[in-house]
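Of the protein chains in this complex, one is absent; all others appear in place.
Chain IDs A, B and C follow the sequence of writing; residue 1 opens each chain.
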Amino acid sequence: METVTITLKNAPALYLEADTISPDAFAGRTAAQIAELPVFEGNVPSTLGKYFSISGDAGQTAADTKIIVKGDMKKVKYLGFKMTAGELVIEGSADQYVGAWMKGGKILAKGDVGAFAATAMKGGELIIEGNAGNYLGAAYRGDWRGMSGGKILVKGNAGADIGMYMLGGEIVVNGNADVHVMTHAEGGKTIIKGNAASKVGGQMVEGTIIIFGSIEVMMPGFKPNGEVELEVEGTRAKFAHFIGDMGERHKKKKGVVVYGNLYKKI
Amino acid sequence: MSEYIIKNGHVFDPVQGIKGDKKDVCIKDGKIVDKVGSSAKVIDAAGKTVMAGAVEIHAHVAGPKVNLGRIYRPEDKLFSCTPTKGIERMGGGASIPTTFKTGYEYAKMGYAVAMEAAMPPLFSRHVHEEIRDTPIIDEGAFPVFGNNWFVLEYLKNQEIENTAAYCAWLLKATKGYAIKVVNPGGTEAWGWGLNCLTVNDPVPYFDITPAEIIKGLIEANEYLGLPHSMHIHPNNLGNPGCYETTLDTLKLAEGYKAKNKFGREQVLHLTHAQFHSYGGTNWGDFESKAKEITDYVNANKNITIDTGNVTLDETTTMTADGPFEHHLTGLNHLKWANVDVELETAAGVVPYIYSPSISVCAIQWAIGLELALMMKDPMRCYITTDHPNAGPFTRYPRVIKWLMSAKARETQINAFKHKDKVLSQTSIGTLDKELSLYEIAQMTRAGPARSLGLTAMCGGLKPGMDADVAVYNFNPDKPVANPDDIEKAFSRCAAFFKSGVQVVSNGDIVSNGNKRTLWVDVKVKENQQVMRDIDEKFIKYYSMTKNNYEALGHHFIPNPYALEVDAT
Amino acid sequence: MTKTVTDVICPFCGTLCDDVEVVVSDDGKQLLEVYNACVIGTEKFLHSQAKDRVTRPRMRQDDGTWKEVSYDDAVEYTAQMLAKAKKPMMFGWSSTNCEAQSVGNEIAEISKACCDNTAATCHGTSLIAVQDIGLPSCTLGEVKNRADRVIFWGCNPAHAHPRHMSRYSIFPRGFFTGKGQMSRKLIVVDPRITDTAKMADVHLQVEQGRDYELLDALRVAFKGEWLPDVVAGIPAEKIREAADMMKSGRFGIIFFGMGVTQSLSKNHNIDEAIAVTKDLNEYTKFSIMPMRGHYNVTGSGEVFAWQFGFPYSVDLTRGFARYNPGDTSTVDLLLRGELDAMFTIGSDPGAHFPISAIKPIAKIPSVCVDPHLTPTTGVSKLHVPVAFNGVEVGGNCYRMDNVPIDCRKVVEPPEGMLTDEQFLIKVRDRLKQLKGVA
Partner (left out) sequence: MANKISLNLISGRTIQQGVAIEGGKEKPLYRTAAGIIEMDKEDLKKLGAWRNTNVRVSSEYGSVIVKAVEATQGPHPGLGFIPMGPWANAVISDNTYSTGMPTFKGVPVTVEVAINEPILLGIELVQKQCGVKVG
């Protein structure tokens, strides 16, 4: 695997849209060619090279390419946009749409990421060592096809609306999550090791939510269904089981109604 | 205006009976002429196909439900908006393109005229604003009448003259083009969450049946002598077994003869026939009844149809058939929008994915093609996708490919997950007919123009007609190496002239044209009773005053073209 | 001598009353009396006649004073600002006509700007919900003619849409509702005992910020499933009663307002309310409608949608339209420091945005087109006064139920004043010169 290191040298006055910072866009290009890839600051078209110093050539394919991003990326959007393979390491924090529409490969963000990370993710792995913003692993506006595969790990806290319209894959938040978890989900799993605010699992058709901490206010559509012992992420514990959202439609599989599952550690 | 001569193209013009002969087409001052001067600009069409501008008889391209589709489907635009090019305004959208993109896409395919298929009268100003912002193509809009309280009340008492006077008033108030009927009576029933599934189901409260509404509106239409006939989306759309309701509907036209000065021969136009040609009793034994429908239509000359071809895309369904959309959202659980319109109509919108892996979708695909292949007279059968219901209009070139190439159909059939089911439930596998370019010109130009009463104006290349001329990169002398070449050729005109202005060159838009709004201005005898009824309904039941109802003024219709009818 | 103009449209709120009568002087220059409008609408018409009205553009000077400039100077400043900016915002559009909105969109396209309307802080979250789940709705005449169940959720028409109840929703006698108010049951959901709630058959005094939970509970109640004893401060029994009342009607309507769009859960509140409506259509007929605020905010959304494909918060900076509130929405863009120019028309963000989002406006080049003095003009570099829409200039507008109504001009604007559309056309033409486009 070839490594390309890009370092922010000229910070944008506004924000930079750099959807070309992905192994797919870099693949098969030399450092000089990568410098020519387009980026936008507002309505002004520019090139990666104007903002970043670039060292190292990319591999022949995305899978053979690893990108290390250095410098303050808090005003850079779309890192790892639509990536299908390879690796992206963000040394600090980044703005919105990290790994949005990603299908494969691995992203490691060592700081925080902004809203809309992993929008409609289909596969691959996203690890966020800091905090994640709102709409992590959620669907794009109006789309009923949210995150359908892959894995997201947030070591800090996550914002509101994580896993909205989730269909598959897994989100793990080591810290707390803000309001609305897996709203409208029809599959997939979200684990929150800390506390959840409220509105957890609203309008959920199918899928699994596991909360280790507290839930400020439960949704009335989640009906108590006894207690179970589960092993989650290497922890074995007793959980209160709820099924829901009872207000929502549910499918029948082999004649049995399938509900969403909410487990809360006792 | 400039003069042009389009030289040496293979001309296909059913109006003049020209079947691919090498001919020149001359344009002067916006019209087709016999000859032009030596300074005329020459367009070399050697080895290319030349046809009149195409005519869209039924599409949902402008107005409240189309825009509701745009508003509530941002995902339809995701990654489908591209930077503008040249003189084009920005555009976007896949199944429900923006108005600018709509005009450009039609023009790029060589379309000169498009009819918006369902205008809720109360929203006519909205429809006209969107038409104004759809460049190049001439457009008209069909106000819906089949659930209108005035119509229901007059026809309950068989008052044809009053119905006709009201229709004339509404066409003028809304600047409408034709009498459209959608799920007659059923949409009014939907006001209470109900429906009319046969032509004999009584409409709640109004004490009338769909059959009476349909016959009454045919009579009113012929009483007035409008350019187009009554244009109907029958009851019971989209359900297994619905073909019987369709036949019951068609039979209502028996004995009626067209009366008009526009050259129209039919008294009933059945739209998106594909959705109305289903047999079976459920989705499991769902089957094609295209043969039963085309047998009937082939034998009855006073009917025209359009196909409503399923294109196997993700799209957005939208119709004034409110109860149908509610039924559909129950099937696919996708987002449902509905608008009930006071005293007049309703509309529903639901996204839909016609997946080649689902047998019902594949059978629907086959039925649409069967209809076009089984109709004996291509002048009475027109290609549509009921845009965007069965697929976006931008797929017309693909539909043409399937109709012109048995090989292309076979490739698609083999790609279906449930190929056997498609072959057992339809007869698509037994049809080896391939439509000719002449037949395509009949189905997309001369035919729809005649059905709409526009024969004097468009659909052909006869001197005196509007100079709408499309040149395609398709050489009819050469065998088709790959059916996809047909699709490619019809997707982007080599050149397209609209009313004598070159609007497309090498597939690119080069002019925003001179679009017109077509409407029908009918003079009727003064009718005091109808005027009193209108005043009363506005005071008592409408939420708007009568004086604010009309679509008036340059900001709605900057370039009107009225077809005048004297029914006094 | 005076003359009376009838069928006048009131350009205040989304109710868009079109039965107003206005008495004007014989020369058509003075507006004297207003009939049929509510107290706010009346004030709107009469204030246009204020003697102290600003009638020429003004530039803010370094010392904080205003200097009168010509419309041409104002056009030049505006065009230059838009031509130079990397990410300009063209915000507002809700108190102007569709013709002006259309020209504005052309300008936004040429300058590759962001454009947004006041839905951003009003019913934008409703639009997000509609995009997620749909919207079974109807026109207001349907409510008048058919509705026997009327629910006001998080809205207070007695104050915000004063004639709504008498024209459409509670009092009118329609075709199937001959007994008017007697034929309707009224449910109001609001954390306060509002003047609307005081008229209700049932008032659910919901705990503020827990509408989402209460709506979910209603859906559970429709299905007869288990409920906790109390949800959002309301006992389960009362929720079940309300659910039965909704199900037992023949035609119901939910009107909702800022109580739900601006409270915690925002779009999800509306989403769940729409789901409630959808559920009710399994038992009877039900519709739902946002109580739109500005008289033509709906029209702005319509024009944006047919021209760009999205109803608000549209970003054209890349040369094509994109949309994602949270990224492309005005308040977020301002708070995040993403904008470098602000053009405001037909709205007053200075009065209606959180102060932290107004501060950035004061720091960047800014133009405010508004007939009034407002907090926005108070922080903008250039103030361009224009003729009053719906009073001194007509033009198409859309009511809260999306019904288009063409506004009427009733009096002449003061000598030499431009309309929104006229000013925008000048800006567009100048901008085309600056950008070298045909």
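We take it that a residue touches a chain if its C-beta (ideal position, glycine included) is under 8 Å from a C-beta of that chain, and two chains touch if they have at least 3 such contacts.
In this text the structure is predicted, and so the values were computed from the model without any measurement.
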Contact partners of the omitted chain among those displayed are A, C
Residue of C:78, C:374 or C:389 touching the missing chain in the full complex: C:374
Among A:133, A:163 or A:260, which one is in touch with the chain left out? A:133
Among C:78, C:261 or C:419, the residue in touch with the chain that has been omitted: C:261
Of C:14, C:134 or C:162, the residue that touches the missing chain is C:162
For chain A, which residues lie in contact with the unshown chain of the complex? 115-116, 133-135, 159-161, 178-179
Residue positions on chain C contacting the omitted chain are 12, 39-40, 43-44, 47, 50, 61-66, 120-121, 124-125, 128, 156, 158-160, 162, 191-195, 197, 208-209, 258-259, 261-264, 266-267, 313, 325-327, 329-332, 335, 348, 350-359, 361-362, 372-375, 377-379
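Just so it is clear, only the chains that are shown with their structure count from here on.
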Sort the chain contact graph into one of these: line, ring, star, complete or other. complete
Distance between chain A and chain B based on Cα centroids, please, to the nearest Å. 44
Contacts with 2+ other chains: residues of chain B: 72-74, 76, 335
Where chain A touches two or more other chains, by residue: 140-142, 144
Which of the residues in chain B end up touching chain C in this complex? 62, 64, 66-68, 70-74, 76-77, 81-84, 87, 89-90, 92-93, 96-100, 122-123, 125-126, 129-130, 133, 149, 190-193, 205, 326, 329, 335-343, 346, 349-350, 540-545, 547-548, 552-553, 555-556
Residue numbers of chain A touching chain C in their complex, please. 13-15, 17, 40-44, 77, 96-97, 115-116, 134-135, 140-142, 144, 165, 179-180, 183-184, 198-199, 202-203, 217-221, 223, 245-248
In the complex of these two chains, what residues of chain A are touching chain B? 140-144, 249
